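Please read through the structure below; I'll follow up with questions.
With one protein chain withheld, the remaining protein chains of the complex are depicted in position.
Coming up: chain A.
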Amino acid sequence: MQVPASFDYRRATSVAEALELLRRYGEEARVVAGGHSLLPMMKLRLAGPELLVDINDLHELDHIELVGDELRVGALTRHRTLLESPLVGRYFPIVHDAEKVIADPPVRNRGTIGGSLCQADPSEDLSAVCGALHARVVIRGEGGERVVPMADFHQGPYETAVGVGEMLVQVRIPVLPGAGSAYEKVERKSGDWAVAAAGVALTLREGRIADAGVGLAAVGAGALNLDAVQELLNGGEPSEALYEEAALLASANCSPVTDGRGSAEYKRHLAGELTRRALRRSVARARTAQGTTGEA
């Protein structure tokens, strides 16, 4: 039987109390949200916090709301809630594409967006999704809040910009008119982590691609240089030739390793091919979105 090493447990009744506990215990304290990444790591002794601060009662962190031109998603929002939200589906089909293939229903009933991003596992699907969407995250600490772009949030595998005594409270995703987005993932079996995955988000302006975002999962730790792919796409006219170029660049700019899920070579191939497929679908969806807004 796998049991974590001993730890103390506190159930926070407010964000302020959670922050106070995190500050007091410093490096030895960890937030527990869904627990579906942290508890397995504790069972395997890959993590050994002295204190778990349970944030599951902090309902103010469980929300999805449209504020101005961004969607605000609380850190404690579960995978399942995201999947079932029509608001999320309408503006960000990429999130629903991904959520359908993240783990399985019982895991999605527990796992949260905040936990996914803070776990900072290079295979985490929502990291690639939020990267493609150019999301920003809100980190709260004793001194107040700071808003950090996804590009600066992950500082390496399992490392984030969340400091000691801080927590992630919200994810903010810009809503762009006429946007299209999609997520493509290859997994070995239903509910498994990605062999490789790619997410794309973009808008079309006068027939040309703008605001392109690309995110890859499971093909390399930390700083993937996808700026080059985004720069290539911006201003380009959608065409198979352009997707081909983008696919080649995505392939070239990732750093997969061979493991039980596949060889580095295969994953590199997938990174390109899945980028291409996500591009096709994003453009098709952007066109549909513009068609409907045009009529309205």
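Things to note:
As a convention for this text, a contact is a pair of C-beta atoms (placed from the backbone, for glycine too) under 8 Å apart; a residue touches a chain by one contact, two chains touch by 3 or more; residues count from 1.
Following the convention adopted for this analysis, contacts and distances are computed from a predicted model.
Missing chain, UniProt name from the options "Lactate utilization protein C", "Raffinose/stachyose/melibiose transport system permease protein", "Glycolate oxidase" or "(2Fe-2S)-binding protein": "(2Fe-2S)-binding protein". For the options A:D54, A:E70, A:E245 or A:E273, the residue in contact with the chain missing from this view is A:D54.
Panel shows chain A; residues 1-9, 11, 32, 35-36, 39-40, 42-43, 52, 54, 56, 80, 103-107, 109-110, 190-191 of it touch the chain omitted from the view.
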